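Quick one: structure below, then a few questions.
A single protein chain has been omitted; all remaining protein chains appear in their positions.
Up next, chain A:
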Amino acid sequence: MDSLIHENLIQINCLVNDQFDAIALAAKPLLRQGYITEDFIEAAIERERTFPTGLPTKIGVALPHTEAKYVLRESISIVTLKNTIVFAGMGNPKESVPVQIVFLLAIKDPEKQLGILQTIVTIIQNEKVLHKIKDAKESKTIYNLINTFL
């Protein structure tokens, strides 16, 4: 199975101003490499405003995504943040969730991609793995780590 995780879609130790900036940054390599349409970015930001995706795991994680029509080829972009950025909580927009890892999901067919989605859920429930991702100094480290779960 062709993995949705690619080393060149992983950006580490990034500086951003806010959660929307983080989404735009995560989307950048997807747009450049033809995984998403230009409108994906605005749509994902808009969706984050309405249906926020911050999760208060041991190291805060956000899972921004948007509708399938903006996805050309499925993939997942990963960004680790140098500074903690506040996302609103999934299901609870008034909650402030400090986030250090962003998984931007460009998904068309969730049933087909259930395996990778479940892997991400397994990872975010594992404090040790979250620390390894946050502290990774190279994209390759994160890529290899996630692949051990696939």
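By our rule, a residue touches a chain if its C-beta (ideal position, glycine included) is under 8 Å from a C-beta of that chain, and two chains touch if they have at least 3 such contacts; residues count from 1.
Basically, contacts and distances are computed from a predicted model.
The subunit not displayed here is recorded in UniProt as "PTS galactitol transporter subunit IIB", chosen from "Xylose transport system permease protein XylH", "Protease", "Glutamate synthase large subunit-like protein" or "PTS galactitol transporter subunit IIB". Touch with the chain omitted from the figure is made, among A:T37, A:T57, A:S96 or A:S139, by A:T57. When the full complex is taken into account, the listed residue touching the unshown chain is A:L117, out of A:A22, A:I45 or A:L117.
The chain not shown here is touched by just one of A:L9, A:L81, A:L105 or A:I146, and that residue is A:L105. The set of chain A residues touching the chain not shown comprises 47, 50-51, 53, 55-57, 63, 65-68, 90-93, 105, 107, 110-111, 114, 117-118, 121, 124-125.
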